[in-house]
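With one protein chain held back, the other chains of the complex are shown just where they sit.
Should a chain be cited, it is by its letter among A and B, assigned in written order, with residues numbered from 1 in that chain.
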Amino acid sequence: MKPSGSKLMAGIAALLIGQAALQYNIFPLWQKNYAPKQSTPIGLSPEQLLLAFAGFREFMAGVLWVQADGFFHSGNYDAILPMLRLVTWLDPHQVDIYSTGAWHMAYNFTDESQRSDRRYIVPALKFLEEGIQNNPTIWDLYFEMGWTYYHKVQDPASATQWLAQANEFEKMITARRHILAHAYEKSGQLQNSVDTWVDLVDRAEEEYRKKPDNWEAQIERDTTRNNLEQMLIRIVRRYGDQPETQPPVNLNFDATVKVVRPRVILVEGKLGIPTIGTRVDVIVRNKGHNMEYDPAKLQTFSFEVDKDLTYMQDTLAVRESKFRRELDMSKDPKMYPFTADEYEVVISYNPRFSSPHVQDRLGWLGEGMTDDNYLVEADQHLKPLGPDSKPEDKQSPVRMVRKVITLTRDQILMRGSRDRVNAPN
Amino acid sequence: MEQTVIKTVNLSKRYSGLWSKTTVDAVKNLSLEVNKGEIFGFLGPNGAGKTTTIKILLGIIYPTQGEAYVLGTPAGDPKTHFKLSYLPENPYFYDYMTGEEILSFYAQLFGIGEPERSKRIKELLGRVGLSRAASQPIRTYSKGMQQRIGLAQCLLNDPELLILDEPTAGLDPIAHIDIRDMILDLRDKGKTLFVCSHQLSDVEAVCDRVAILKNGEMARLGKLDELLAGGTVEMIAERVENGILDQLKALGGQAHLHEGKLFVQQPDDDSIGAVIDLVRKNGGRIISVLPQRRSLEDLFVETIQGGKSA
Partner (left out) sequence: MNATLAIARATFGEAIRKRVLLIILLVALLILLVTPAFEVLAVREQKTILTSFGLGIIQLAGALIAIILCINMIPQEIERRTIYTILSKPVLRHHFVLGKFLGAMQTLAFAFLLMGVAFMLVMYLTLREIDPKVVKGLIMFFFQSSLLAGVTLFFSTFASPLVNFFLSGGTFLVGNILSNFLNTIEKNPQVGSMTRIPVQILVLLMPNFANFNVQNPIINPEQQLTDETAYLVQTVAYGGVYICLLLVAAVLIFNQREM
């Protein structure tokens, strides 16, 4: 007799429900822990896609990254960007691809004079932001974000927000914790800076107690102690009973711009600072285009940049109160397209990024300086201070000197007149 | 009363194609009974339905109609399988195993535990003459050795019923005799044997009863002696004249002279007396009178080609 299958059918039904219930529980956890994060595969063939899903996702990411590494070394930078997209899509948890990729975008697209293409900074920040969303429990990318704001964008106030988050992680490398204190200092949040140093000294001493024979622990303790001491001394020097920043020094700042050859300008000027090691910032940009380094400006990460935007930024050293340098933008038409009609050359000096001994005289916020013609209260934003802010931390906009000179496209390209152009003020 | 070991009632098996409408009736209305202690020959050309019937008896396939009982229970009952054994045609065993291992494997399927298992395996290996090859892998065995190990696995459970499919196929003459002797020996021990075979001489030598299947239907069934009885009678004589031939032929047989000897063949023994009288009357001297029993082969060919139904 043929066996009847009704009991087996009942068993199948029960097991089917059982496995579905388990799958129902597993899926959200799987999504959280193991699923690839991005949903837009770009440039993978169906075969590669299958391979990627059939257990070789991370491997493909690794291999592509190795390939990208090869492009780094051969200088084929443009080829790397799509790979960054692909690799992080395949494996959004390979954190160093985010950090290396963002560093690459922010720093490595350079012109003949090693000036980086600042149009890539916002995509770099966006890329890091995506990396943080995909890896919120790892400190690395918070730090990278902070460092990029601090060092590349020169916006220490924004940097402090990210660096503070990075410092929350116990695993964070000790030496990198210092950057937060520096960023507080540079952004004028002195009390926060002091607090951070105090905290770092505590940590370092605790560590040294645990490992008295470890020379690294000893160095860390000495460094943090020293830095805290320095910070306190500076506060006294600059904000004590007899602040060294007073009376303000007159900088007698001025600058001129000459177009010497098509797309080559000569910037000359004076800045009355006696000490050496001071640098003046120069920006050449489409008129009115104030670069906003805010990843929120981008919907999603894209490595496309505005092909019509010319944005050059450089610094000029001041020697014996004078500065003078030719800035050549003729060799990199891709970076400096000069397709707009009007440009502005912004020449400025911001005491906040000067070395400490200069700041001793001029103050963090420029309160120790003045100028007859070009003094401005900077539009540079500062984030609000913490709830424990002391009165002396009360922020005032930074005082800086700035001169803006407008040039037309014809002038920069030296069309029309063969004469050298003395740019109008 | 004889005990019935296998019984089928109007057993039918129809194969129908999954997609096409063609159907094949492998077995049609087969009714037979096999009694305890007999060797039952189950014959028929290829495709007659022998293996199909065996598979039904073992519960490997299911009949479309009719009933089949083995050892008193419906076919396919695994409990019955403790008391029967089956040797398929050209059996294949896991050939990486040694003779000993394969017997151990099958013994475990019967649930025979140690130390009984080892004891029985050793005994059986001796019985089928494979003691020396016990630790060789089966793939090194000759055809005859494989058949013998096959028979050994059939005997592991000391079965009441053995179903053997072509047990002597492809064996050399000596191996034939070995297997034949073993079958007879098993019957002497009271086992029932259901033997499928093309080797008609083997069947003739051992079987008590036979069934001949043709196109899935029973064509002949009966005791071998009865089925083969009623053959011709041959007589040889000398010193007879040519003229007697016509008179002899009138008696219904065949007769011819060859080098002075007379050869007569009569269809049955009823008329042989008249032939003898006639020859003697004519001064002939009779050399021999031999009743010729029919061979199974004759019966088989006659059954399959003649279309006669029993």
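Note that in this section a contact is a pair of C-beta atoms (placed from the backbone, for glycine too) under 8 Å apart; a residue touches a chain by one contact, two chains touch by 3 or more.
All values reported here derive from a predicted model rather than from experimental measurement.
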Since one chain is left out of the picture, which of the remaining chains does it touch in the full complex? A, B
In the complete assembly, which of A:5, A:277 or A:356 touches the absent chain? A:5
Which residue from B:17, B:78 or B:173 sits in contact with the chain not drawn here? B:78
Write down which of B:90, B:135 or B:292 is the residue touching the left-out chain. B:90
Hidden partner interface residues of chain B, rising order: 55, 58-62, 78-79, 81-82, 84-94, 96-97, 105-106, 108-111, 113, 153, 157, 163
On chain A, what residues meet the omitted chain? 2-3, 5, 8-9, 11-12, 15-16, 18-20, 22-27, 29-36, 39, 50, 53-59, 61-63, 65-66, 69, 91, 93-96, 135, 137-138, 140
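The rule is simple: only the chains that are shown with their structure count from here on.
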Once you find the CA centre of chain A and the CA centre of chain B, what distance in Å lies between them? 95
